[in-house]
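Everything below concerns the one structure shown next.
Heads up, one of the protein chains got dropped from this complex, but the rest are sitting where they should.
To keep things simple, chains are lettered A and B as they appear, and every chain counts its residues starting from 1.
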Amino acid sequence: MANTESHKQKRGLVAIDGAIALIVILLVVQIWLLSATLETYLAGHTSTVVPAAIFSGLLFSACLALNLFVDRVDKESRHN
Amino acid sequence: MHGYEFYVDPSRCIGCQSCVQACAECETHRGTSMINFDFIDRQGTTASAAYVCWHCDEPTCAMVCPADAIKKGDDGIVQSSLKPRCIGCSNCVLACPFGIPKIFPEYEQMMKCDMCYDRTSVGRRPMCATVCPSQALAYVRPEEIARRREKPTNVFQFGNQRIVTRVHMMVPAETDAVSLDVLDYMWEESYAAFSQPQ
Partner (left out) sequence: MPLFRSPSKEPLWKEEFSVFTSDERYVTRRQFTKFLTLASLGMFVGNLWILVKSRFVKAPQFSAMEIAEVGEIPIRGVKLFTYPTPQDHCIMVRTSEDEYVAYSQKCTHLSCAVYYSAKNDRLECPCHQGFFSIKDGSVLQGPPPRPLPQITLEREGTKLFATGVKGT
């Protein structure tokens, strides 16, 4: 019962696995960015806050794009 | 098996219950038969019918299962409930239009026919179809069934629900869908009618 996926579905799963790995990496970067921004802000350097927010937004958009990609692969490879 | 289909013809059933015994010999569910064996009208006739799971395209049992325990493979066979997930709630028993799933309260599990998956997945016939002497349960190629007078159909109409199944039922040639009204088969109605003074 384990090998119930067709070849096309297996390829879809591999693509999704790759996208998830990418998202995790981006998330780790975002976690570090948040902690570093907080630290610098609390230390008084307010100049880094704006670029950090912008970059965090970019990372989030990348995560969102990957999420939509996963949704698309999911829809194409699903049974029904 | 590729190319083979399952055909059920209740009019051919002679009531020998070989299918019930053969099914019970399976190692997977030792001693418990998954055949639904009916006496049509025990009082009035010796007619009987044996049914297996119809492996619907959109299995009602799977759709109502709260534990997501019933799954259908890509080969179209609706498997029996997954042991770790089934909670024995009987939702599938109540939902199945054909009344196929059996609930076993002693181990809180539902079990049903899975087309002898351990046999059909390796190119053998299901046990019941192998032993049925009248071939009321038949697992053959469509060409062989075409030689019979009756025609196979796999479309059923239960009130508003249209069900397409994997297993075929032999019906008279002009029938395209088997329509069933549940009220026709409720025994309380006929019992009440019988006990009324004429």
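Note that in this section contacts are C-beta pairs under 8 Å (C-beta built on N, C-alpha and C of every residue); 3 or more make two chains touch, one makes a residue touch a chain.
These figures come from a predicted structure and were not determined experimentally.
Put simply, the missing chain touches A, B once the whole complex is considered.
Contacts to the hidden chain, counted on subunit A, fall at residues 1, 4-6, 9, 12-13, 16-17, 19-20, 23-24, 26-27, 30-31, 33-34, 37-39, 41-44, 46, 49-50, 52-53, 56-57, 59-60, 63-64, 66-67, 70-71, 74-75, 77-80. Residues 58-59, 62-63, 68, 70-74, 78-79 are the ones on subunit B that touch the missing chain.
Throughout what follows, only the chains that are shown with their structure count from here on.
Each chain gets a centre from the mean of its Cα atoms; for subunit A and subunit B, those two points are 47 Å apart.
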